[in-house]
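Okay, here's the structure, questions in a sec.
This part shows chain A:
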Amino acid sequence: MTSLIRNPLTIVWALLTTITVVSSLIALDGGAAHQINTTVTTAVLLIAAVKTQLVIWHFMEVRRAPVWLKATTSGWVVGLFTLLLSFYFVSL
Partner candidate 1 sequence: MAEVPKASALPAEHATSWRKNRKLDQWIAFWSVPFFFNLFGLVFVPLSWMMPPRSPSSTTPNIVDFMHSHNLLIACVILTLAYGLAPVSNACYLMQVRRMSVSPAFRYSMMIGAITGAIVGMLFPMFCFGLGAFRPGYSSGVLTMLYDFGYLAFIGSLGCFCVMWMAFGLAIILDENSILPKWLGYYTIWQYVTELMAAPVWIVKSGPFAWNGLMTFWFAMTLYVSWQIIVYVCIYRAIKNQPEAELDNASPELRPKVVELRSGTSA
Partner candidate 2 sequence: MTNVAEGFTPGVGNSRPDDSRRDHVPGDSSMWFFVIGDLLIFGVYFVGYMYFRGQNHELFLQSQARLNLDIGAINTVMLLTSSLFVALGTEAARAGNRAAALQRFWIALAFGAAFPLLKMFEWIPEISSGLTPGTNLFFMYYYVMTGMHLCHVALGLVIMGFVIRNLKTSTTPKISFVETGATYWHMVDVLWLVLFALLYLMR
């Protein structure tokens, strides 16, 4: 059991769950839910980028994969979130 808790994968999971809760709390802005908030959006999207990268790197084992796979998946994360944030800010 303790070996399971000390397993690097479990540690990654704990990190993922924590930042999920954190980003959910950030988005809970009480009664002000109908307003644009660049801080919240940026934070939430960057956190999502970190989470996807963590899952891909550790759970999907891309960490130990050939360079082309590392490049492709990381490229997707970076490219997607760059586009998302760009479209968001351009539209404001």
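Side notes on the structure shown:
Here is the rule we use: contacts are C-beta pairs under 8 Å (C-beta built on N, C-alpha and C of every residue); 3 or more make two chains touch, one makes a residue touch a chain; residues count from 1.
Keep in mind how these were chosen: all candidates are chains of the complex that A comes from, given by their letters.
All figures in this text were calculated on a predicted structure; none of them were measured in a lab.
Every option in 1 or 2 comes from this complex, but the candidate touching chain A is 2. In the complex of the two chains, the chain A residues touching candidate 2 come out as 3-4, 6-10, 12-13, 16-17, 20-21, 23-24, 26-29, 33-37, 40-41, 44-45, 47-48, 51-52, 55-56, 58-61, 64-66, 69, 72-73, 76, 79-80, 83-84, 87-88, 90-92.
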